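Sending over a structure as C-alpha coordinates; questions will come in a sec.
Of the protein chains in this complex, all but one are displayed in their positions.
Right, chain A next:
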Amino acid sequence: MQASHSLHLSPRASWLKPGPLDWAYAVVVLIACAVAFWQYDHFMDVYEEAILAGSALGLIGLGWFWKDWRWYFPLSGLVSLAAIGIYDHELARAQEAFWLKYLLSSQSSIMWMCTLFVLATGMYWAGVLARSALLQKMGSGLTWAASVMGLAGLFTRWYESYLIGPDIGHIPVSNLYEVFVLFCLITALMYLYYEARFAARQMGAFVLLIISAAVAFIVWYAFDRQAHEIQPLIPALQSWWMKIHVPANFVGYGAFAIAAMLGIAELMVMRGWLADRLPSPEVLDEVMYKAIAIGFLFFTIATVLGAMWAADAWGGYWSWDPKETWALIVWLNYAAWLHVRLVKGWRGKPLAWWAVVGLFVTTFAFVGVNMFLSGLHSYGGL
(Lines give C-alpha, C1' and ligand atoms only; values in the text may rest on other atoms or scores of the structure.)
Protein backbone atom coordinates (compact mmCIF):
# COMPACT_ATOMS: atom_id res chain seq x y z
CA MET A 1 0.00 0.00 0.00
CA GLN A 2 2.11 2.83 -1.12
CA ALA A 3 1.27 6.05 -2.71
CA SER A 4 2.52 9.48 -2.99
CA HIS A 5 1.70 12.79 -4.37
CA SER A 6 3.02 15.78 -2.65
CA LEU A 7 1.00 18.91 -2.59
CA HIS A 8 4.23 20.85 -2.62
CA LEU A 9 6.62 21.61 -5.40
CA SER A 10 9.61 22.49 -3.31
CA PRO A 11 10.47 21.09 0.11
CA ARG A 12 8.23 23.61 1.79
CA ALA A 13 4.70 23.99 0.48
CA SER A 14 4.42 27.33 -1.24
CA TRP A 15 0.82 27.72 -0.18
CA LEU A 16 1.92 27.91 3.40
CA LYS A 17 3.80 31.07 2.55
CA PRO A 18 1.16 33.44 1.24
CA GLY A 19 2.25 36.58 -0.56
CA PRO A 20 0.55 39.98 -0.59
CA LEU A 21 -1.79 38.95 -3.42
CA ASP A 22 -2.79 35.90 -1.45
CA TRP A 23 -3.67 38.05 1.50
CA ALA A 24 -5.60 40.47 -0.66
CA TYR A 25 -7.57 37.58 -2.08
CA ALA A 26 -8.23 36.21 1.38
CA VAL A 27 -9.58 39.58 2.48
CA VAL A 28 -11.91 39.68 -0.54
CA VAL A 29 -13.24 36.20 0.27
CA LEU A 30 -13.73 37.04 3.92
CA ILE A 31 -15.58 40.23 3.06
CA ALA A 32 -17.79 38.36 0.59
CA CYS A 33 -18.62 35.72 3.18
CA ALA A 34 -19.26 38.35 5.83
CA VAL A 35 -21.68 40.14 3.51
CA ALA A 36 -23.39 36.85 2.68
CA PHE A 37 -23.70 36.13 6.36
CA TRP A 38 -25.01 39.57 7.19
CA GLN A 39 -27.56 39.54 4.35
CA TYR A 40 -28.81 35.99 4.44
CA ASP A 41 -28.19 34.73 7.94
CA HIS A 42 -31.91 34.54 8.62
CA PHE A 43 -32.18 31.85 5.93
CA MET A 44 -29.46 29.71 7.49
CA ASP A 45 -29.40 27.21 10.29
CA VAL A 46 -26.32 26.61 12.39
CA TYR A 47 -25.03 23.91 10.05
CA GLU A 48 -25.30 26.23 7.10
CA GLU A 49 -23.42 28.88 9.02
CA ALA A 50 -20.72 26.29 9.61
CA ILE A 51 -20.72 25.44 5.91
CA LEU A 52 -20.32 29.13 5.07
CA ALA A 53 -17.38 29.46 7.44
CA GLY A 54 -15.88 26.25 6.08
CA SER A 55 -16.32 27.52 2.52
CA ALA A 56 -14.50 30.72 3.38
CA LEU A 57 -11.52 28.78 4.68
CA GLY A 58 -11.68 26.31 1.83
CA LEU A 59 -11.82 29.04 -0.80
CA ILE A 60 -8.88 30.85 0.75
CA GLY A 61 -6.89 27.62 0.91
CA LEU A 62 -7.76 26.81 -2.69
CA GLY A 63 -6.68 30.28 -3.83
CA TRP A 64 -3.37 30.03 -2.04
CA PHE A 65 -2.75 26.57 -3.40
CA TRP A 66 -3.84 27.27 -6.96
CA LYS A 67 -2.98 30.83 -7.88
CA ASP A 68 -5.30 31.07 -10.88
CA TRP A 69 -8.23 30.59 -8.54
CA ARG A 70 -7.48 33.98 -7.00
CA TRP A 71 -8.74 35.80 -10.06
CA TYR A 72 -11.18 33.18 -11.33
CA PHE A 73 -13.37 33.05 -8.30
CA PRO A 74 -13.73 36.79 -7.67
CA LEU A 75 -14.32 37.40 -11.37
CA SER A 76 -17.15 34.86 -11.48
CA GLY A 77 -18.57 36.44 -8.37
CA LEU A 78 -18.45 39.89 -9.97
CA VAL A 79 -20.22 38.71 -13.11
CA SER A 80 -22.93 37.24 -10.98
CA LEU A 81 -23.15 40.35 -8.83
CA ALA A 82 -23.64 42.37 -11.99
CA ALA A 83 -26.57 40.15 -12.90
CA ILE A 84 -28.04 40.44 -9.43
CA GLY A 85 -27.68 44.22 -9.59
CA ILE A 86 -29.51 44.42 -12.90
CA TYR A 87 -32.26 42.13 -11.68
CA ASP A 88 -33.09 44.61 -8.97
CA HIS A 89 -35.36 42.10 -7.20
CA GLU A 90 -37.48 41.61 -10.31
CA LEU A 91 -37.32 38.25 -12.03
CA ALA A 92 -39.25 39.44 -15.05
CA ARG A 93 -36.31 41.66 -16.02
CA ALA A 94 -34.58 38.54 -17.36
CA GLN A 95 -36.55 38.95 -20.58
CA GLU A 96 -36.36 42.74 -20.70
CA ALA A 97 -33.00 44.06 -19.55
CA PHE A 98 -30.52 43.72 -22.40
CA TRP A 99 -27.59 42.39 -20.39
CA LEU A 100 -29.66 39.86 -18.57
CA LYS A 101 -31.39 38.70 -21.69
CA TYR A 102 -28.25 38.11 -23.73
CA LEU A 103 -25.50 37.45 -21.21
CA LEU A 104 -26.11 37.49 -17.52
CA SER A 105 -29.32 35.76 -16.55
CA SER A 106 -28.47 32.31 -15.28
CA GLN A 107 -29.80 30.60 -18.36
CA SER A 108 -27.99 32.96 -20.71
CA SER A 109 -24.77 32.46 -18.76
CA ILE A 110 -25.17 28.72 -18.86
CA MET A 111 -25.88 28.75 -22.59
CA TRP A 112 -22.75 30.87 -23.03
CA MET A 113 -20.84 28.36 -20.99
CA CYS A 114 -22.08 25.63 -23.31
CA THR A 115 -21.13 27.56 -26.42
CA LEU A 116 -17.69 28.44 -25.12
CA PHE A 117 -16.95 24.85 -24.14
CA VAL A 118 -17.80 23.64 -27.62
CA LEU A 119 -15.63 26.36 -29.15
CA ALA A 120 -12.81 25.43 -26.77
CA THR A 121 -13.05 21.81 -27.87
CA GLY A 122 -12.66 22.82 -31.50
CA MET A 123 -9.80 25.14 -30.66
CA TYR A 124 -7.87 22.48 -28.72
CA TRP A 125 -8.25 20.03 -31.57
CA ALA A 126 -7.15 22.60 -34.10
CA GLY A 127 -4.18 23.33 -31.85
CA VAL A 128 -3.24 19.68 -31.57
CA LEU A 129 -3.62 18.94 -35.27
CA ALA A 130 -1.75 22.07 -36.33
CA ARG A 131 0.78 21.70 -33.52
CA SER A 132 0.01 25.28 -32.71
CA ALA A 133 0.74 26.41 -29.16
CA LEU A 134 -1.19 29.58 -29.83
CA LEU A 135 -4.38 27.78 -30.78
CA GLN A 136 -4.06 25.56 -27.72
CA LYS A 137 -3.59 28.61 -25.59
CA MET A 138 -6.76 30.04 -27.07
CA GLY A 139 -8.53 26.78 -26.24
CA SER A 140 -7.42 27.19 -22.70
CA GLY A 141 -8.63 30.78 -22.65
CA LEU A 142 -12.03 29.74 -23.95
CA THR A 143 -12.24 27.05 -21.28
CA TRP A 144 -11.53 29.62 -18.61
CA ALA A 145 -14.16 31.93 -20.07
CA ALA A 146 -16.69 29.09 -20.14
CA SER A 147 -15.90 28.28 -16.54
CA VAL A 148 -16.45 31.88 -15.47
CA MET A 149 -19.83 31.91 -17.19
CA GLY A 150 -20.75 28.55 -15.68
CA LEU A 151 -19.93 29.48 -12.10
CA ALA A 152 -21.52 32.90 -12.47
CA GLY A 153 -24.59 31.22 -13.98
CA LEU A 154 -24.95 28.90 -11.01
CA PHE A 155 -24.55 31.76 -8.55
CA THR A 156 -27.16 33.78 -10.42
CA ARG A 157 -29.50 30.83 -10.58
CA TRP A 158 -29.19 30.49 -6.84
CA TYR A 159 -30.31 34.11 -6.50
CA GLU A 160 -33.09 33.72 -9.06
CA SER A 161 -34.55 30.81 -7.12
CA TYR A 162 -35.11 33.19 -4.22
CA LEU A 163 -36.73 35.71 -6.54
CA ILE A 164 -39.30 33.10 -7.51
CA GLY A 165 -40.19 32.77 -3.85
CA PRO A 166 -38.32 32.86 -0.57
CA ASP A 167 -39.60 29.38 0.22
CA ILE A 168 -38.45 28.09 -3.14
CA GLY A 169 -34.88 29.37 -3.05
CA HIS A 170 -32.12 26.78 -2.81
CA ILE A 171 -28.60 26.04 -3.96
CA PRO A 172 -28.65 24.85 -7.58
CA VAL A 173 -27.45 21.30 -7.07
CA SER A 174 -30.82 19.69 -6.64
CA ASN A 175 -31.67 18.06 -9.95
CA LEU A 176 -30.10 16.43 -12.95
CA TYR A 177 -29.96 19.63 -15.00
CA GLU A 178 -28.16 21.56 -12.31
CA VAL A 179 -25.69 18.82 -11.52
CA PHE A 180 -24.81 18.45 -15.19
CA VAL A 181 -23.79 22.10 -15.25
CA LEU A 182 -21.82 21.46 -12.08
CA PHE A 183 -20.18 18.47 -13.71
CA CYS A 184 -19.00 20.51 -16.70
CA LEU A 185 -17.70 23.20 -14.42
CA ILE A 186 -15.82 20.98 -12.01
CA THR A 187 -14.34 18.84 -14.75
CA ALA A 188 -13.12 21.91 -16.61
CA LEU A 189 -11.60 23.49 -13.53
CA MET A 190 -9.78 20.37 -12.44
CA TYR A 191 -8.51 19.97 -15.94
CA LEU A 192 -7.29 23.56 -16.08
CA TYR A 193 -5.32 22.93 -12.92
CA TYR A 194 -3.58 19.86 -14.36
CA GLU A 195 -3.00 21.56 -17.67
CA ALA A 196 -1.02 24.32 -16.02
CA ARG A 197 0.72 22.08 -13.57
CA PHE A 198 1.96 19.63 -16.23
CA ALA A 199 2.32 22.15 -19.04
CA ALA A 200 0.45 19.79 -21.35
CA ARG A 201 -2.33 21.67 -23.10
CA GLN A 202 -2.86 18.94 -25.66
CA MET A 203 -4.80 17.01 -23.02
CA GLY A 204 -7.57 19.54 -23.44
CA ALA A 205 -8.54 18.08 -26.79
CA PHE A 206 -9.60 14.93 -24.97
CA VAL A 207 -10.99 16.25 -21.73
CA LEU A 208 -13.11 18.86 -23.50
CA LEU A 209 -14.73 16.08 -25.52
CA ILE A 210 -16.45 14.66 -22.49
CA ILE A 211 -17.43 18.13 -21.38
CA SER A 212 -18.93 18.74 -24.81
CA ALA A 213 -20.90 15.54 -24.49
CA ALA A 214 -22.32 16.80 -21.22
CA VAL A 215 -23.04 20.13 -22.91
CA ALA A 216 -25.01 18.33 -25.61
CA PHE A 217 -27.06 16.71 -22.90
CA ILE A 218 -27.66 20.03 -21.14
CA VAL A 219 -28.84 21.69 -24.34
CA TRP A 220 -31.17 18.84 -25.21
CA TYR A 221 -32.47 18.67 -21.66
CA ALA A 222 -33.22 22.39 -21.61
CA PHE A 223 -34.66 22.83 -25.10
CA ASP A 224 -36.55 19.61 -25.35
CA ARG A 225 -37.53 18.90 -21.78
CA GLN A 226 -37.57 22.36 -20.20
CA ALA A 227 -35.48 20.84 -17.43
CA HIS A 228 -33.92 24.20 -16.67
CA GLU A 229 -36.96 25.46 -14.83
CA ILE A 230 -36.33 25.99 -11.16
CA GLN A 231 -38.42 23.63 -9.08
CA PRO A 232 -38.96 23.91 -5.35
CA LEU A 233 -37.35 21.32 -3.10
CA ILE A 234 -39.34 18.33 -1.97
CA PRO A 235 -39.05 17.71 1.77
CA ALA A 236 -36.40 14.99 1.42
CA LEU A 237 -34.01 17.45 -0.19
CA GLN A 238 -34.56 20.30 2.25
CA SER A 239 -31.35 19.81 4.11
CA TRP A 240 -27.99 21.46 4.47
CA TRP A 241 -26.40 18.09 3.70
CA MET A 242 -27.21 18.64 0.04
CA LYS A 243 -24.84 21.59 -0.10
CA ILE A 244 -21.84 19.39 0.63
CA HIS A 245 -22.90 15.93 -0.47
CA VAL A 246 -23.61 16.74 -4.09
CA PRO A 247 -20.57 18.94 -4.90
CA ALA A 248 -18.28 16.38 -3.26
CA ASN A 249 -19.74 13.71 -5.52
CA PHE A 250 -19.09 15.76 -8.58
CA VAL A 251 -15.44 16.32 -7.79
CA GLY A 252 -15.31 12.54 -7.91
CA TYR A 253 -17.24 12.21 -11.15
CA GLY A 254 -15.28 15.02 -12.81
CA ALA A 255 -11.96 13.48 -11.85
CA PHE A 256 -12.98 10.03 -13.06
CA ALA A 257 -14.12 11.53 -16.35
CA ILE A 258 -10.77 13.28 -16.82
CA ALA A 259 -8.94 10.05 -16.04
CA ALA A 260 -10.96 8.15 -18.63
CA MET A 261 -10.31 10.71 -21.35
CA LEU A 262 -6.61 10.69 -20.59
CA GLY A 263 -6.78 6.91 -20.69
CA ILE A 264 -8.05 7.17 -24.26
CA ALA A 265 -5.27 9.61 -25.12
CA GLU A 266 -2.68 7.31 -23.62
CA LEU A 267 -3.97 4.30 -25.52
CA MET A 268 -3.84 6.30 -28.74
CA VAL A 269 -0.30 7.45 -28.12
CA MET A 270 0.77 3.89 -27.35
CA ARG A 271 -0.56 2.81 -30.72
CA GLY A 272 1.30 5.62 -32.37
CA TRP A 273 -1.77 7.65 -33.25
CA LEU A 274 -1.06 11.36 -32.95
CA ALA A 275 1.93 10.26 -30.91
CA ASP A 276 4.04 13.19 -32.07
CA ARG A 277 1.33 15.67 -31.17
CA LEU A 278 0.32 14.49 -27.71
CA PRO A 279 2.15 14.36 -24.38
CA SER A 280 4.14 11.24 -23.54
CA PRO A 281 2.36 8.23 -22.05
CA GLU A 282 4.23 8.80 -18.78
CA VAL A 283 2.79 12.25 -18.33
CA LEU A 284 -0.72 11.09 -19.25
CA ASP A 285 -0.31 8.18 -16.87
CA GLU A 286 0.71 10.40 -14.03
CA VAL A 287 -2.11 12.90 -14.50
CA MET A 288 -4.53 10.01 -14.77
CA TYR A 289 -3.31 8.65 -11.47
CA LYS A 290 -3.56 12.02 -9.78
CA ALA A 291 -7.07 12.55 -11.05
CA ILE A 292 -8.23 9.16 -9.82
CA ALA A 293 -6.56 9.65 -6.46
CA ILE A 294 -8.24 12.98 -5.78
CA GLY A 295 -11.50 11.73 -7.27
CA PHE A 296 -11.43 8.69 -5.05
CA LEU A 297 -10.84 10.78 -1.96
CA PHE A 298 -13.75 13.07 -2.73
CA PHE A 299 -15.99 10.24 -3.77
CA THR A 300 -15.30 8.55 -0.46
CA ILE A 301 -16.11 11.72 1.43
CA ALA A 302 -19.26 12.21 -0.65
CA THR A 303 -20.45 8.69 0.03
CA VAL A 304 -19.86 9.06 3.75
CA LEU A 305 -21.70 12.36 3.71
CA GLY A 306 -24.49 10.70 1.75
CA ALA A 307 -24.69 7.99 4.38
CA MET A 308 -24.88 10.55 7.16
CA TRP A 309 -27.60 12.41 5.27
CA ALA A 310 -29.47 9.18 4.69
CA ALA A 311 -29.36 8.56 8.43
CA ASP A 312 -31.27 11.82 8.83
CA ALA A 313 -33.61 11.51 5.89
CA TRP A 314 -34.40 7.88 5.27
CA GLY A 315 -33.98 6.31 8.67
CA GLY A 316 -30.72 4.53 8.06
CA TYR A 317 -27.23 5.29 6.88
CA TRP A 318 -27.35 2.56 4.32
CA SER A 319 -30.49 1.22 2.66
CA TRP A 320 -29.03 -0.53 -0.37
CA ASP A 321 -30.93 1.90 -2.53
CA PRO A 322 -29.75 1.59 -6.16
CA LYS A 323 -27.88 4.89 -6.10
CA GLU A 324 -26.08 3.97 -2.92
CA THR A 325 -25.28 0.55 -4.19
CA TRP A 326 -23.90 1.85 -7.47
CA ALA A 327 -21.87 4.42 -5.58
CA LEU A 328 -20.37 1.49 -3.70
CA ILE A 329 -19.64 -0.31 -6.95
CA VAL A 330 -17.92 2.76 -8.38
CA TRP A 331 -15.96 3.08 -5.19
CA LEU A 332 -14.90 -0.58 -5.24
CA ASN A 333 -13.89 -0.22 -8.86
CA TYR A 334 -11.51 2.65 -8.24
CA ALA A 335 -10.30 1.14 -5.00
CA ALA A 336 -9.25 -1.90 -7.01
CA TRP A 337 -7.65 0.32 -9.68
CA LEU A 338 -5.59 2.10 -7.06
CA HIS A 339 -4.60 -1.17 -5.42
CA VAL A 340 -3.24 -2.74 -8.55
CA ARG A 341 -1.38 0.40 -9.45
CA LEU A 342 0.09 1.11 -6.06
CA VAL A 343 0.50 -2.36 -4.61
CA LYS A 344 1.05 -4.47 -7.69
CA GLY A 345 2.79 -1.75 -9.63
CA TRP A 346 0.70 -1.97 -12.81
CA ARG A 347 1.16 0.79 -15.37
CA GLY A 348 0.23 1.68 -18.91
CA LYS A 349 -2.23 -0.09 -21.12
CA PRO A 350 -4.31 -2.19 -18.72
CA LEU A 351 -4.81 0.68 -16.34
CA ALA A 352 -5.69 3.05 -19.17
CA TRP A 353 -8.31 0.60 -20.42
CA TRP A 354 -9.59 0.17 -16.91
CA ALA A 355 -9.96 3.92 -16.45
CA VAL A 356 -11.99 4.06 -19.66
CA VAL A 357 -14.24 1.21 -18.51
CA GLY A 358 -14.51 2.94 -15.15
CA LEU A 359 -16.20 5.84 -16.88
CA PHE A 360 -18.99 3.55 -18.03
CA VAL A 361 -19.51 2.30 -14.50
CA THR A 362 -19.49 5.88 -13.24
CA THR A 363 -21.86 7.05 -15.94
CA PHE A 364 -24.27 4.31 -15.05
CA ALA A 365 -24.15 5.32 -11.41
CA PHE A 366 -24.65 8.94 -12.43
CA VAL A 367 -27.39 8.80 -15.08
CA GLY A 368 -28.12 5.13 -15.70
CA VAL A 369 -29.52 4.60 -12.23
CA ASN A 370 -31.82 7.59 -12.66
CA MET A 371 -33.04 6.24 -15.97
CA PHE A 372 -33.38 2.53 -15.36
CA LEU A 373 -33.68 1.91 -11.64
CA SER A 374 -35.99 3.43 -9.13
CA GLY A 375 -35.42 3.89 -5.47
CA LEU A 376 -35.28 6.35 -2.65
CA HIS A 377 -32.93 8.46 -4.72
CA SER A 378 -35.32 9.16 -7.56
CA TYR A 379 -34.95 12.91 -7.58
CA GLY A 380 -33.34 13.27 -10.95
CA GLY A 381 -35.41 11.10 -13.26
CA LEU A 382 -35.08 11.76 -16.98
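Assume a contact is a pair of C-beta atoms (placed from the backbone, for glycine too) under 8 Å apart; a residue touches a chain by one contact, two chains touch by 3 or more; residues count from 1.
Here is the rule we use: contacts and distances are computed from a predicted model.
Candidate names were "Cytochrome c biogenesis protein ResB", "FAD binding domain in molybdopterin dehydrogenase", "ATP phosphoribosyltransferase regulatory subunit" or "3-isopropylmalate dehydratase", and the UniProt protein name of the unshown chain is "Cytochrome c biogenesis protein ResB".
Checked against the hidden chain, the listed residues A:S55, A:T115, A:S132 or A:T300 yield one contact partner: A:T300.
The residue touching the chain not shown here, chosen from A:A32, A:L81, A:A236 or A:V356, is A:A236. Of the options A:F223, A:W273 or A:F360, the residue whose C-beta touches the omitted chain is A:F223.
Against the chain not displayed here, chain A makes contact via residues 1-7, 9-12, 91, 94-95, 101, 105-108, 111, 157, 160-161, 164, 167-168, 222-226, 228-232, 234-236, 238-239, 241, 286, 293-294, 296-297, 300-301, 304, 307-308, 311-318, 320, 322, 325-326, 328-329, 332-333, 335-336, 339, 342-343, 369, 373, 375.
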